[in-house]
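A single protein chain has been omitted; all remaining protein chains appear in their positions.
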C-alpha cells in the first residue's frame, strides 16, 4: 500500500453544489425491505442478538448494545427484498434544510417526511441521490437505554455499534467526488497502475468509514456492518450459526481485511442482504489522516491472509428502492471489474510483487472464479 | 447511574472568553520529565513496547502502533519527575492564533514556540492554563509510518492509541466550565446527593474522554492512558510484568470501569508517573450524547466489579511544571474527598442502594484505607 | 519458584494401605448443601449458566458444557450450608471394591450406596477419609448430551469443565502423603525455608490438579473450580455480576495465579461456598513432570501480578459433612499460617527476593490484613 491521493474527478462528474452540505454525524441506520418479516426478525434478533426496540406488524426496529438512539436497523415487510434507506444522522435540525437545498441544487428528487414516518425518528429528508441511492437524513430521534453496561443481556457475539454501509456503484471516482462534496473524506482506496479506482472508503465519524463505494453494477447495497468488541465475538457468531445448522449464512470470512485493518465476517440474511461483522479499525479523525491506496493486484488488500474472495461477494448485492418504493434500475459498470482483473485469465494477483504465481491453495477462485 | 445534567457552574468560575476557542482534535501527546532517562526508556519501550520514533541524549519520543504523527509521549530527562505538557492537536494552523487569543483573554501566561522546539512538532503554543496545567497546542507535525499493519512488530500487549489524559484539580465544576468553554463536552461524572462533583470526563474526539478532571489537590497529573485492542492485551502486560518480577509496577486492576465501561489497568512508571492501559469504551460523538452521572457511594462506579480502589490511586499524582520548568504549587481540595466519603468512617458504599453493608471481602480499603 | 521434591512425610502420618488404591480418573462432581435451593439454583444456573440436567424439590443436578456425565454439581437443600461429597470417578466398577478395601484398612467409615442414591450415578462408595472429608467414588453414570458444539446455548462466560476441588486441612504434608497413597501426584506446592508446607496441588488427570490441600483449620471445603475456554469468559462473568448488581459475589480476582499459571476468579455463592473460575493451566501427565515449589514469601505465588489476597480468602471456608450429614468438627492448624507469615507483623513478602519492601499500593492486606 502507498499513501498518495487519487484523482477522484471523473469526466462525468456531479457538480459541486454552491450551498453548504448538511453536517453529517454518522451513518445511523438502514431500512431493509424483507420478504418474510418473521424469518428476518428471527435472524437479526434471535440469531445475531440485535435488540428489538419496537415492532409492529409491518416493521421491526433494532439497535446495537451501545446505541442510545431508537434504532440502527429497520426491517420492513415488502414484496421485493431491497434497501429502502441509507440513513444518516445530522448535527442539527437546520441540517435538514441544508440537505434539502443541497440535493435540490443537484436536481435530485427530495422529500421531507414528518416525524413518525419512521418510528422513533423526527422530521427527516429522503432523497434519491445523484448515484441513485435512497439517502435519508434526520436529527431528532427518540433516546432509548444505552445497554453498554447490561452485560446480563450480552451474547457471545454481541453487536455493539452500527459501523458502516457499503454501496455498489459503477463509477467510483464520480461517487467519491460527490461524497466529498457532501463532506466525506476518503481514508483508503483500491486502484491499479492505470488509475482505475475499484473501491473507496469514506468517513464522517473518525473511523475508516461511514460508507464505502465499491465498483460494480449499481446502484446496489453491498452490505451493512455492525461492530463487536473483540475478534472472538465474531468467531462466536460463526460457531452459533454452525450449531443452528445455519452455516450457509456465512458467505466470506472470518478474516482480516487489508483495507481498514479490521477483522471481518460476511453473512447473508434470509433475503440475501449482506451483513458484515467488523471489529478494530483505526482512528482517522485528523484532517491530514494519511490515505492508504492498495494495488488491485495485491491479494492481501481484501484479505490480509490472502484467502480467496468468494465470487458471489463481488457479484451479488441488494437492489435499492426509489422514493416510491420501486427498485432502481441497475446500470452496468464499464470500468474494469475488480473480480476480473484479479481472478480472470487476464489478471494476476500477488502476495509479494516480485512473485510469479500463488501456491495452489491460494489460487482458489483467482483462477476458477471467472468460470462461475 | 442516571442521566441528568450536572450544574457545572461554581461560584469562583473562570470567565468565558469572548473569542472563539481553538478547534481541538484530540489529546495527542504528553511530555513527562523523568529522572533516569535510560530506566524510563526501558519501561516504556522495552517493557510496554511503545515504538521509539526518535531519541537523543535528553529525550525519547515514542508512539503507539496506530499513530501516524511523530509521537504520543516525550520522555525528557530532568531533575524532578513531573508532567511538562498536556499536548493537544488542533485542526489548523489558525487554531494556534485562536489558542493565543483565548488564553490571553483569560490572563494566562502564553508562549509561542517555534517549530522544532519539540522534535517532530511544528509551531506550537504553550500556556499555563487557568487551572495551572501546562497545556500545549500544535497542528503541524511530522508524519511517520502508521504501524497498524505491522503485526510482525506487535507484542502481546501492544499499545495502539493514546486515549486520554487525567488531571487532578481541587474544584471540578470550575474546571469543567472552563473546559466546556474550550469546546469539550462532559460524557460522565461522579456526584453525590448534595451536588458535589468528584470527577468529570470530557471529550473532543468521540470517545468517553480526551481528558478527565479528578477532584483532589492540584494541579497534578493523575495519569495518561494508552489503548489496546482487546482485554487479553492488558492481561498480557500484567503477565509480562510478573515474568520480569516487576509486578510492583501494577498499582490497580485490571478491572472494568463503571465510568466509561472500559477495561483498565493502572501502572506506575519508574518515577511513579501513573499510566493507564484502557480498552473498549463507547462512541460519544452525537451532540445529545447522554450524560452518565454516577453516585459517589456506588462502589461499582470506579470498578464495575466492586473491587476496592487502592488508596494511593486517590492520593498520589505527578507534579506539573510551569512554562519555566518549575513545579506548580499544589492547592488543596476543599470539597469533600472521594476517598474519604467512600472509605472513611463517615462514608459508606453500596453495590445495591438498599444494602446496609458490603461483605468482608469487599470492604478492603473502604474501611481500612483511611488509616494508611 | 524452584523444582525440588518436598518431604511430604510428617511425623503423624497416615499408614499406607497394603491393598491397591482405586484407579481415580478425575474429580467429577461436588455435592453442596444449600440453605435456599431456589436462590442457589438461580446463582448457578441463571447467573453462571451451568446446565440443569435434572432437578426435583430437594436437589438440582448441574453440568458444564463439555461434560457427558450426568452432573458436575449437586445442590441439595439442607439446614446448614456445607460440602456433602467430593466425588471422584473411578476407572471401573472394580475400583469401588478397591476403594472399600483401601479405606477399611485405614479404619475409615465406609458406606456403599446403591445406584440411584444420587440421581444419574450408579453404585457408589462414600467414606469419611482420614482427614475427615466426605469422599465419594463412582463409576457407573448416566450419559447425557455433551453440549460442546451447542454454541447456540453458550453464554459469554460459559463454564466448560469441572476442573478441581480445594480442601482446607491443618497438616498439609500428612494430607499429601495420604493422597499420594491414593494415587495422586504433587505438581506444585508452597513452602518456606524451614520446610513448612502451606499448600500442595495434586492431580490424577494431567492438569495441575484434581484437588489441592490448603493449610488451615479443617476439614473444610475451600472451593470448587470450573474451567472456561478463554480469559475473556471470566471477565464476562464479572461484568455480568456487575450488571446484576451482584458484584459482591466477587471475592478475589480476576488475576493470574503464580501456582498453576492459570487465570482465575473467586466467587462466593449465596451460602458463601467459594467457586473458582479457572482457565489455562498446563499438561502434567508425564511421570517425571517437574514439581514447582514456591516460597511462601514470594508475593507472586498466589497472584502473579502481586495483587493482595483478601484475608477472607485465607480464613473462610465451608464446613464438610460426615456420612450422617452432620458437620465435621474443625481442627485448628498448628503450623504457621500462610496469611500470618506473609501479611502479619512478623511476616514479609517480596516481588524480588532482594527488595526490602513493597510499594504502598502492593501492601494492601499484607500490612493491614491481620487487623481484621
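Labels for the chains are A, B and C, by order of writing; each one numbers its residues from 1.
Here is the rule we go by: a residue touches a chain if its C-beta (ideal position, glycine included) is under 8 Å from a C-beta of that chain, and two chains touch if they have at least 3 such contacts.
Computed from a predicted model, the values in this text were never measured in an experiment.
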Among B:230, B:251, B:298 or B:335, the residue in touch with the chain that has been omitted: B:230
From C:117, C:155, C:280 or C:315, residue that would touch the chain that is not displayed: C:280
In chain A, positions touching the absent partner: 230-232, 235, 238-239, 241-242, 245-248, 250-252, 254, 256, 258, 263, 268, 299-300, 304-307, 310-313, 316, 351-352, 358-362, 364-365, 368, 371-372
Those residues of chain B which, in the complete complex, touch the missing chain: 149-156, 158, 230, 232, 236, 239-240, 242-244
Contact set of chain C toward the excluded chain (per top definition): 1, 25-26, 66, 68-69, 89, 91-92, 143, 146, 148-149, 160-161, 205-206, 229-231, 258, 261, 280, 282-283, 285-290, 304
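To be clear about the criterion, only the chains that are shown with their structure count from here on.
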By count of C-beta pairs in contact, the leading pair of chains: B-C
Gap in Å, rounded to a whole number, between the CA centres of chain B and chain A: 35
Interchain centroid distance [CA atoms averaged], chain B/chain C, Å: 41
Chain A and chain C, separation of their C-alpha mean positions in angstrom: 51
Where chain C touches two or more other chains, by residue: 230, 232, 239, 242
